[in-house]
Structures are given as structure tokens and as C-alpha cells.
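Note that one protein chain is taken out, while the other chains of the complex remain in position.
So, chain A:
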Amino acid sequence: MLDTMFSSIESVLVVSLLLTPVISGLLVTLLKRKRIIEVTTVVSSFLILIQGLFLLSSILEKKSISLFDGIFYLDSLSAIMIITISLVGFLSSLYSVNYMGIQYDKLIVDRQKLVRYYQGFNMFLFTMLLVPISNNLGIMWIAIEATTLVSVLLIMLYTKQGSIEASWKYLLISTVGLSLALFGIILFYYANSVYDNSFNSIHGMDWTNMVENALQFDPNLVKFAFIFILVGFGTKAGLAPMHTWLPDAHSEAPSPISALLSGVLLNCAFYGLLRFHIISSHSIGSGFSNTLLIILGIISLGIAAASIYFQKDVKRMLAFSSVEHMGIISVSMGFGVFLGIYGALLHVINHAVVKSLLFFSSGSISQKYQTKSITDTSGIIKTMPITGFMFLIGGLAIIGMPPFNIFMSEFLMLSSGFSSENFLASALVILFLVIIFASFGKHLLHMVFGNPKSEMEKGDFGKLSILPMVILGSVIFIMGIYVPEPLQTLIEDASKIILVGGANS
């Protein structure tokens, strides 16, 4: 039995990928010493990154892997998610050592809370990794709901009024949203069960199974169900107008967690949406879901533009910028041509990298300045030279300055918008991007180059806070010049998976 289960190297890899964070979480619970739990978490997330890279290489070779009787299914799309989760997860664990260490020294968190933090951190990685690996859409839903529960625990680590409010809103709105998504999933399952003999077995909800049967689904049922899926997963992915929980939750969480929430978790929810987008495209053509994606994306961009313009809080500004970028991904996906989808998937990675850099640096900055207000934070480059420089790079990248990576993917999006003749949408996107460019840029310049208060003590925080930022900064720079060969192939393969449905229409 065990022989057949572990017949391939991939099955071993997937199992150990899922077990690593669980074991590390258990070790953290048992050991409890500050230094030891930090090391455990960093080592385990490094192992996750290595295993993720190995999985990536075998997916590149085999295109898709189905394991354990089809319970796990990995293709290029899952690989993109796994690689972003593990990269940001590893860097975030490194940064946590410094960030939570300072909180610990300042007596903001005690030992018990530190243990809870690292337990939550490991479980958070586990639930997020489960999302792209599971083939069964029911299990995927359970994993996404579990990410909500774990991250609520992490946000309410501080017992401040703000974090209680943020976690309550987040728990309630996300759960209601996800229950709408579950409603949609049940409808898809019903549509599938009518045509499928494996009715009521676990494979009736498999994504691969649904894609195969998609052409036979009742078109009206698919449209009805997809709207629920879009609203449901859209809520969790931070698409406006269902984004209201996001700025609160992302700004009240500890900074390393904010990076994971903004950079990775939103993508996980969008990944769920994408899987149903593919099923629906196979069934009724991609036109219907594409239009909806463009509309929601434009609304998100508009709301983000207005909110960033009037923003006074650094972390809230970054959170709204995540709403903006989920909007960009959604619009770019909705243009429905190869170039747009390629750009959207590239943007998933680019946004994850840049947003983590911004949250890391703004975390250190707000610890130094003891405030999250934009007006009171000025002259970072003079008080914290390296952190300030990294914040500047991240800020310039996020508003789409060349030669950084986000410029590339936004350029791809816009050119695909014009080539697919979505002129109105492209024009609106440009308008909102210009507004965001101007207002984010103004805040950025003030914060980086303004005059610092005279009594500020100069100097950056420890090496462990600088190292993750420098790594992310160099990734941003390299990805802005060229996308490495394997990554290019990976994104092309994933784009083809999404586009195949479009070819049917």
C-alpha cells in the first residue's frame, strides 16, 4: 500500500510540503523558547521553499501531476501559487524574527503571544499551501475558509480595540462571502452530478472532472453559479465593492502577516475564482465571466484610486493598493487574450513581491517612528538609509515606474486591452492608474525625502530586517529587466490552461 502511495517522487514532495509547516507548528508548541521557535519557523519555511522549487521543476517537465487517486492535482497554475506562497512565506519568517523580536523587547507581546504567533504563522502557511494543491473544490473551499480562521487569530494577537474590530469585520464579512462561494460550488457540483456517474463519491467535486463535463452543464445554471462564486471569492480576494474588511484587517495585522495577507492570501482566493472561471469558460465560453471580471476590476481600481488619494495611514494606503492590484489582475484576466492572461499571472507574482517589500519596510518604519500616519513619517532616507531606500524602490515599483517589474505586467495588460478592443475599460484603467501614480507618488516622496524630526535617532534595524528587503528588491529589479526562462515557460503553460476555455466560445 505504502509502496504504491509513494511511488513517485512528487507524492513524497507534496506530502512533505504539507507536513513541514504542521511539524514545525507542533515543535513551536512544544519547545516554547524564543530563539528556538524562531529558528524552527525559519528553517521550516526555507524547507518549504526548497520543496516548492523541486515541485516547480517537475511540473515544468510533466505539465500536470495527479496524485493519490486524484485528490491532489498540480499544474502550472498551482505551481505559480506554490512558488509565491513559499517565497513570500520564507522571507516573511525571516523578517518576523526581527519584527516580533522588537515587539517582544518593547513588551508589546509576551512569550505566550510569541508562541501563538509562530504557531499561527506555520498553520497559515499550511492552509495556504493546501489551496493550490487540492483538486477537490470542496477541500479547496475548506482550506480557504481555514486561512480566514487562522489569519483572524493572527490579527487578534494584539488585544487593542482596533485589532478586535478588524478581526470581527474580517471574520464576519469573509465568512459570509465564502458561504456565497460555497453556494456556487454546490450548484456546480449539482450541474456535474447530473452527468457524472461518480455521483456522491469524492471525485464528483474534482476540478479535473468538472472541466471534462463542463460542456454538458446547463448554461443558465453555470451563469447563476458563477455570479455567486465571483461575489464569494471576490470578497476574499479583495475585489471592490466587497473589499470593506480588507484595509482594516491588513493594517491592523503585524507587518509580516500583512505581507502574507496582501501578497499571497488574496492570490489564493483569486486562484479559487480562476479555477471556476476556467470551468465556466469551458462550459459557456469565456465571454460571460470575462465581462464580469473586467467590471469588478474597474470598480476596484476606481475605489482604490479615490481612497489612496485621501489616505492618511501608511498601512491602509498599502492595503488599498492591494485592492488596486487585484483589480488590475482581474481586468487583465478579463481581457481574455493570451497576452493579457500572461500579464495577469506575471502580475500575481510581481505584486506579491513588491507588496511584501513595502509591508516589510513600512513595518520597520512604523516601529521606528511609532506612528502609521503619513504626515508624521518623513525623511525616512535620512533616519533609516537602507530601509528608506528599499521603501522607495518598492513604492516606485508599485506605481508602475520603469524599469521595475510591475511596469512590465501593467504594460502587457494595457496592450492586451487595446488589442482585444476593450477601449473604454483600458481608458478607465489608464485614468485610475494616473490618479494612483500621482497620489501614491506624492505620499511616497513626502515620506522618503521630507525633513525628519530632529530628535530622531538614526540607523536601520538589525540585519534580519534588511536581508529580506534586499532579496525582494533585487527580485523586483531583475524581474523588471527580464523574466527568467523557466518562469516564462511556467506562466505560458498556465496561460494556456486558462485560455483553452476561451477558444471554445
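As a working rule, contacts are C-beta pairs under 8 Å (C-beta built on N, C-alpha and C of every residue); 3 or more make two chains touch, one makes a residue touch a chain; residues count from 1.
Note that contacts and distances are computed from a predicted model.
Selecting from "formylmethanofuran dehydrogenase", "Lrp/AsnC family transcriptional regulator", "Hydrogenase, membrane subunit 2-like protein" or "Cobalamin B12-binding domain protein", the unshown chain of this assembly corresponds to "Hydrogenase, membrane subunit 2-like protein" (UniProt protein name). Contact with the chain that does not appear here is found for just one residue of A:Gly25, A:Gly89, A:Gly204 or A:Gly473, A:Gly204. Which of A:Ala79, A:Val152, A:Ile329 or A:Met384 touches the hidden chain is settled by the complete complex: it is A:Val152. When the full complex is taken into account, the listed residue touching the unshown chain is A:Gln311, out of A:Ser93, A:Asn122, A:Gln311 or A:Ser465.
Among the residues A:Gln119, A:Asn135, A:Ser167 or A:Asn209, only A:Ser167 touches the chain that is left out of the figure. Panel shows chain A; residues 136, 138-139, 142, 145-146, 149, 152-153, 156, 159, 161-162, 164-169, 171-172, 175-176, 179, 182-183, 186, 189-190, 193-194, 200-202, 204-205, 218, 220-221, 224, 247-248, 251-252, 307, 310-312, 316 of it touch the chain omitted from the view.
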